[in-house]
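Encoded as structure tokens, here's the structure I'll be asking about.
In this view, the complex is presented without one of its protein chains, the others remaining in place.
Presenting chain A:
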Amino acid sequence: MYRIVKKRELAENVDEFVIEAPEIAQKAKPGQFVIIRISKKGERIPLTIAEKDPEFGTITLMVQRVGKTTFHLSCFEEEHIIPDVVGPLGKPTHIEKWGHVVCIGGGLGLAPIHHIAQGVKEAGNEITTIMGFRRKDLVFWEDKMKLLSDKVIVTTNDGSYGMKGLVTDALQKLIDDGVKIDMVITAGPVPMMKAVAELTKKYEIPTVASLNPIMVDGTGMCGACRVTVDGEVKFACVDGPEFDAHKVDFDELINRLNMFKTLEAEALKMFQKKHCGCGKE
């Protein structure tokens, strides 16, 4: 079980894994995630189900290497067995026929955005996708998003590809051009989601954000994933991970993501020192 069927590098420090998990593939809905543990001494980390194939019994995960566990995972090649994969967790995205939906993904935020866009399209919506990256060589899955969207706008911070600027610049331009937007769905780095939410609030465009707080069990048992939404404490793993972006306390989320920073840095340093021998840095 949980065999890595396919693996490829999508961009610098971003890997795509196709994993055998038939039960999860059957059940997975847009917006949901899994929690994996990659070794006996490993930690539990949440990853979004970016795509599923119920027929072949596989799910696709996109992983950005940021610390010990994600770097370690990137050492695993095809046919390797991941000991623990549990899911699908979290509430599926609430999807309606809204009209014109703008899906905004920054970097790894494309994992939820891709699956959500599939559902949004199936519901008969028109989709504009804005995908933001730092530079040209970090762009991935543009082809996949083009298949799902009526229009795709790629932004890069340095202008090396697509539109120069941030996803919010692209969104602002759509608004300025008078494009009618009925719904915005966003996922990615928290400061990006916060900026999107601030912008759409100004124009009163309903907006949903997919949050990524620290999680342990993913079933509502530990409360590590607490976020404040509309002044209320929510457990993102069972009440979310998607919430009304205009009501989320993003600053608190940014702060909470730092809770283990010092220890995480130590773990990564130690891992890179002894290393698993796969040759990756």
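Going forward, contacts are C-beta pairs under 8 Å (C-beta built on N, C-alpha and C of every residue); 3 or more make two chains touch, one makes a residue touch a chain; residues count from 1.
Everything that follows uses one rule, which is that contacts and distances are computed from a predicted model.
**Student:** Which name from "CheC, inhibitor of MCP methylation", "ABC transporter permease", "Sulfide dehydrogenase (Flavoprotein) subunit SudA" or "Protocatechuate 3,4-dioxygenase alpha subunit" does UniProt give the chain that's left off?
**Tutor:** "Sulfide dehydrogenase (Flavoprotein) subunit SudA"
**Student:** With the full complex in mind, choose from A:Val5, A:Cys75, A:Met163 or A:Cys222 the residue touching the hidden chain.
**Tutor:** Among A:Val5, A:Cys75, A:Met163 or A:Cys222, only A:Cys222 touches the chain that is not shown.
**Student:** Considering the whole complex, which of A:Leu89, A:Ile116, A:Ile185 or A:Ile205 touches the chain not shown?
**Tutor:** In the complete complex, the chain left out is touched by residue A:Leu89.
**Student:** Using the document's contact rule, name the residues of chain A that touch the chain not shown here.
**Tutor:** 23-24, 27, 37, 39, 41-44, 68-69, 83-89, 216-217, 219-224, 226-228, 233, 238, 252, 255-256, 258-260, 262-264, 266-267, 270
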